[in-house]
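Some notes on the structure that comes next.
Of the protein chains in this complex, one is absent; all others appear in place.
Let's turn to subunit A:
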Amino acid sequence: MMPNSLGRNLFIPLTLFLVIAFLIGPFLIIVAASFSAGDTLAFPPQGFSLRWIAKVFTVESFRASFGMSLFLAIGGTAAALVLGIPASYALSRYKLPGAEVIRTVVSAPIIVPGIIVGLALLRYIVVPFGVGISLALFLAHTALVLPYAVRVVSASLDNLRSDIEEAAVLLGSSRTGAFFRVVLPNIRGGILSAFILGFVTSFNQVPVSLFLSGPGVRTLPIDMIAYMEIVFDPSVAALSALLAFLSIGIVFAAERFLGFSRYV
């Protein structure tokens, strides 16, 4: 595709090197900086130590906000799937009046910037109804993950032939029985993929949670931003590196065992 073989030989590796250095380089620097023995964030790191990685586990607020983020990512995604799986099933298998309206409403949280969703929840759910911050965060994260759940589960339902379950019903199974014994086992991969996508989305989410934080109730990314504004030591770098390896590990495992990318 390139002008000549000389141009091609230079152009392709050089472009790829520069682009990947730009995309991955900063992350490698963060990883290197987190092994520093110095007191401030710097690159090249001053000496080698594991003290900042160890410190991450001793910071009380990180432990609390990690717990909160983990709860939101697991609980919010599970709730989104409980709502999303039946909705996806109805959208793909039934002649549903107003199907497009329902699809739009359910997918809408993905289009609207998170900061607006967070503020709207604070002003019109938390304040007037006296809902606690933790519950509000849970509702917000569920709404945020719902579009992903519906999209991924719908895709795997559309890939599954619907005459199999019709056959099960003809052979005497109830509709519910056919769903649990025929459909559900066949879309297991899609559901797990939706769960992982939802988990990563929720865990890394910042703008939605921005206004929904109170004393002692904070998500981890928000806590990290607050910490880095006050303390300039490498512990946020260490935490960032640990979290990055965690999410990369999860996604790689998912790709290997489930063929994650087929669904997303």
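Everything that follows uses one rule, which is that a residue touches a chain if its C-beta (ideal position, glycine included) is under 8 Å from a C-beta of that chain, and two chains touch if they have at least 3 such contacts; residues count from 1.
By definition in this document, contacts and distances are computed from a predicted model.
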Should one name the undisplayed chain from "ATP-binding cassette domain-containing protein", "Class III cytochrome C family protein", "Alpha-ketoacid dehydrogenase subunit beta" or "ABC transporter permease" using UniProt, the answer is "ABC transporter permease"
Of A:Met68, A:Ala140, A:Ile187 or A:Leu212, the residue that touches the missing chain is A:Ala140
Touch with the missing chain holds, among A:Val56, A:Ile133, A:Leu192 or A:Ala237, for A:Ala237
Which of A:Leu119, A:Leu160, A:Val182 or A:Val217 touches the missing chain? It is A:Leu119
Subunit A residues touching the chain left out here are 1-3, 8, 11-12, 15-16, 19-20, 22-24, 26-27, 29-30, 33, 41-43, 83-84, 86-87, 89-91, 93-97, 99, 101-102, 105-106, 108-109, 111-117, 119-121, 123-125, 139-140, 142-143, 146, 150, 162, 175, 200, 203-204, 206-207, 210-211, 221, 224-225, 228, 236-237, 240-241, 243-244, 247-248, 251
